[in-house]
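The other protein chains are all here in position, but one chain of the complex has been omitted.
As written, the chains take the letters A and B, and residue 1 is the first residue of each chain.
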Amino acid sequence: MARVVVDVMLKPEILDPQGKAVAAALPRLGFDGIAAVRQGKRFELDVEGEVTEERLAQIRGAAETLLSNPVIEDFTVRVEPA
Amino acid sequence: MPSRIGVVTFPGSLDDADARRAVGLAGAEPVALWHADADLHGVDAVVLPGGFSYGDYLRCGAIARFAPVMTPLVAAAKDGLPVLGICNGFQVLCESHLLPGALVRNDHRKFACVDQTLVIESTDTAWTSGYTTGQQIVVPLKNGEGGFVADDRTLDALEAEGRVVARYVGDNPNGSYRGIAGVANAAGNVVGLMPHPEHAVELLTGPTTDGLTFFTSVLNGLVGV
Partner (left out) sequence: MSESVADAAANPDREQPFRELGLKDDEYLRIREILGRRPTSSELAMYSVMWSEHCSYKSSKVHLRQFARTSAEGPAAASLLVGIGENAGVVDIGQGWAVTFKVESHNHPSYVEPYQGAATGVGGIVRDIISMGARPVAVMDPLRFGAPDHPDTRRVLPGVVAGIGGYGNCLGLPNIGGEVVFDPCYQGNPLVNALALGVLRHDGIHLASARGVGNLVVLYGAKTGGDGIGGASILASETFDDAHPTKRPAVQVGDPFMEKLLIECTLEVLHAGLVEGIQDLGAAGISCATSELASNGEGGMHVRLDAVPLRDATLTPEEILMSESQERMAAVVTPDKIDAFLAICAKWEVTADVIGEVTDTGRLVIEWHGEVIVDVPPRTVAHEGPVYERPYARPSWQDALQADDPSRLDRPESADDLRKTLLRMVSAPNLASKSWVTDQYDRYVLGNTVLAQPEDAGVVRVDDESGLGVALATDGNGRYTRLDPFAGAQLALSEAYRNVAVSGARPLAVTDCLNFGSPEDPDVMWQFVEACRGLTEACLTLQLPVTGGNVSFYNQTNSQTGSTPINPTPVVGVLGVIEDVHRRVPMGFASADEVVVLLGTTRDELGGSEWAHEVHGHLGGRPPAVDLAAEVALGRLMADAAAEGLVSAAHDVSDGGLAQTLVEMVLRHGIGASVSVADVAAEPFVALWSESVARAVVSVPAGRVATLETRASSYGVPCLRLGSTGGESLAVEGVLEVAIDELREAHTRTLPALFA
């Protein structure tokens, strides 16, 4: 079983109130020097059999139609090394 | 025969019974539509109600968008069927690309339930023709992810084309860009609104009866046809 990871992030121009809250909390806890935080989602897809180019294309399709909303989000797809 | 207005129930829809009650009070026959039934049963208009379809997991409205009922609904909406999406229904319409933009978590990160003043900016839609432009109304607003966002070009276009249906008056309650509470498609038959007009149809249970005009507007339009 191979694993494909899809990371979904809000587009840079979209406000991320959760990331903003985390960024504000960090210095309060003594974690200095962090300029900004954006919070995203990570999907782990366990794939049966080999991860072929065809299968990856299929997953990109899923990421575009369901896992992300292209109006506000970008995504990346990568194969996790075994 | 009274006009028939469908109200779709998705798993996790919550304000569907309220929307049906509002439809009835406006004088139409409410018709319950089931998400898994790819048939609109000949209704004259459709309301996508509020709630947390599929728990709002993934993104609000993202899973409901792929429900079987949405296939005929999207096709009919493109042909002019009046569709009103309230709150979660608005999110479904955005996810379905019937309306531009998207709805994200409130900027203050809390769920908020308040009686909200809105100004009606466009009366050129199927659902707002009974209001006057600039009219202020008070209806409940209750959501956790009600911040309307879109890129500047889209927002400019919406404003230029008169497709901003309603805007928040006073403090922006959820961080919506340009205070936008509701938008319409170019034809004006599809409207998405974050506040809840169906909760302002009886003085006994709502802050006002200002919301009823959404439902009477569409009825008057249907009778006129």
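The rule is simple: contacts are C-beta pairs under 8 Å (C-beta built on N, C-alpha and C of every residue); 3 or more make two chains touch, one makes a residue touch a chain.
Here the structure is a predicted model, which means the values were calculated and not measured.
Enquirer: In the full assembly, spell out which visible chains the left-out chain is touching.
Expert: Touched by the chain not displayed, across the whole complex: B.
Enquirer: From the listed residues B:114, B:186 or B:223, report the one that touches the chain absent from this view.
Expert: B:114
Enquirer: State which residues belonging to subunit B touch the missing partner chain.
Expert: Touching the missing chain: residues 11-12, 14-15, 17-18, 21-22, 36, 50-52, 54-57, 110-114, 140, 142, 144, 196, 198-199, 202, 204-206.
Keep this in mind: only the chains that are shown with their structure count from here on.
Enquirer: How far is the middle of subunit A from the middle of subunit B, if each middle is the mean of its Cα atoms, in Å?
Expert: 30
Enquirer: What residues on subunit B touch subunit A, complex-wise?
Expert: It is residues 58-59, 62-63, 66, 94-95, 100-102, 104-109, 147, 149-151, 175 of subunit B that touch subunit A.
Enquirer: Of all residues in subunit A, which touch subunit B in the complex?
Expert: 10, 13-15, 17-18, 21, 66-67, 69, 71-72
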